[in-house]
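All protein chains of the complex are present and in place, except for one that has been dropped.
The block that comes next holds chain A.
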Amino acid sequence: MGSVKPLVRIQGEDFDTASEIARLTENRRGIGAVVTFSGLCRDEAGTLAALEIEHYPGMAEAEITRIADEALARWSLDGLTVIHRYGFIKPGENIVLVVAASAHRQAAFEAASFLMDYLKNAAPFWKKQHLVGRDGENSWVEAKATDKEALRRWQKKTK
């Protein structure tokens, strides 16, 4: 599967999940499984006006492409798409999309999960919370230790 190239896009605008699936599967007959992961902006406390997502232009694309290439090397995939948005994103809106296509489901599930675990730890994006009616009290989201721990399961596995 060395010929499969990942599609990586860093963009301000929203994306359409159905058309991204179609882009990978159209006119392909060997694909038996497509796994998509969508990451949304959530607001559990009802106080979030928006997330402001900052990124490192250039490196964001380069780093996600490195992670996607690693996934392509580890699993037999027929297609892989990663889209990450930046800018102001309101609760309920899309932030990130991963689409992994393969002949069988196991590879697609694992590759999508691997991609998100690595992306969270190594892709140069930062989230700032803008709270409702509280200008100036905005705060940067802190990195979670659980996200770092999530990497371990991939490191323990087959090298």
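Structural remarks
In this section, a residue touches a chain if its C-beta (ideal position, glycine included) is under 8 Å from a C-beta of that chain, and two chains touch if they have at least 3 such contacts; residues count from 1.
In the analysis below, contacts and distances are computed from a predicted model.
Between the listed names "Molybdopterin converting factor subunit 1", "Carbon-monoxide dehydrogenase large subunit", "Chemotaxis protein methyltransferase" or "Xylose transport system permease protein XylH", the UniProt record for the complex's undisplayed chain reads "Molybdopterin converting factor subunit 1".
Across the interface with the omitted chain, chain A contributes residues 39, 53-56, 58-59, 62-63, 84, 95-96, 116, 119-128, 140-143.
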